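Complex shown without one protein chain; remaining protein chains in place.
This part shows chain A:
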Amino acid sequence: MKQPIISFKNVIKCYDDDVPVLKNVSFEIEEGKFYTLLGPSGCGKTTILRMIAGFSEPTEGDIYFEGRRINNVPANKRQVNTVFQDYALFPHMDVYDNIAFGLRVKKLPKNQIDQKVKEALKMVQLAGYEKRGINEMSGGQRQRVAIARAIVNEPKVLLLDEPLSALDHKLRLDMQYELRELQQRLGITFVFVTHDQEEALAMSDEIFVLNNGNIVQSGTPVDIYDEPINHYVADFIGESNILNGTMIKDCLVEFAGKRFECVDEGMRENEPVEVVLRPEDLDLTDEEHGKLKVKVDTILFRGVHYEIICYDDEGNEWMVHTTKKAVPGTTIGLYFDPEDIHVMRFNESEEDFDARLESYED
């Protein structure tokens, strides 16, 4: 296996002997991929980023960069650059000087600086903006300057701290494409911090989902979306219907008062579990053809689809995303395939979860 570019080994971080912000975090980051640290505010994702950047030291545990321990290496000695949430541009310098700052600090010859700055500006589609003042630029343009200022130094890892959160929706979507494309063109490892699951799913090669100072699950966007490890991940990433159920035996699960065929294996018989069904996997049909009989409560037009809230006989709430319309108050049937059901055990560790999945997927 290739040596990871960054690895965290049992890292714990406490501020002022309070509750730890990070509780024993270990992970590895490979070169050239787009990683996302995803979690709600206060989950420790920014703390991890600051530790990679060198603004914060772990209380316990070690951080390695290309195999070298870097716990005490200061920020200005690391081959890592950051794009800050508020961009942190230098307001008293123009665009050119902002971008050239890192190169000038490294004492590069003038013509090289000039060439690199021009290249970086072209890369973020701001060629010709050299002499602009920072205050004369819009939010999206500042964002690009901040990215150019970081990548011009050719870091091995680029850290992005919720860089899109200050942009409006449309611009955000555009920047998602651009960032992804930029990462693929440069081949630099990106570590992206966000609380926005859509951003994470759209851009990443690999997502780390964090909660309360722990990495709850890591994997590709598809893995995490389709096979969330627990209630928290299922709820945080995308919309989901989560129900309590019982695993009767392999490939047979009971919930909402009925037994359904599914594809999950490796659990004890009659083990209590949680079941996830994504709203878009549920199809509307008539009462006879449905696997489940539900009563339509409300219907909301979302543009791309209708969001329909229904209740089954046992009082469980079901959210359905569909392009079909339904009438509130009527009884309809819900249809889903065995593959649409995802069963989660309580308190399963990520290793056990992965091992169990591998045991029956092949």
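Just so we're on the same page, a residue touches a chain if its C-beta (ideal position, glycine included) is under 8 Å from a C-beta of that chain, and two chains touch if they have at least 3 such contacts; residues count from 1.
Here is the rule we use: contacts and distances are computed from a predicted model.
Of the names listed as "Quinol oxidase subunit 3", "Raffinose/stachyose/melibiose transport system permease protein", "Spermidine putrescine ABC transporter membrane protein" or "Monovalent cation/H+ antiporter complex subunit F", the one that matches the UniProt record for the absent chain is "Spermidine putrescine ABC transporter membrane protein". If you put the hidden chain back, the residue from A:G44, A:G102, A:G213 or A:P279 that touches it is A:G102. Only one residue in the set A:T36, A:N153 or A:Q217 touches the chain that does not appear here, and it is A:N153. Touch with the chain omitted from the figure is made, among A:N81, A:Q143 or A:N230, by A:N81. Taking the complete complex into account, residues 53-55, 74-77, 80-82, 84-86, 88-92, 101-102, 105-106, 133, 135-138, 141, 149-150, 153 of chain A touch the chain not shown.
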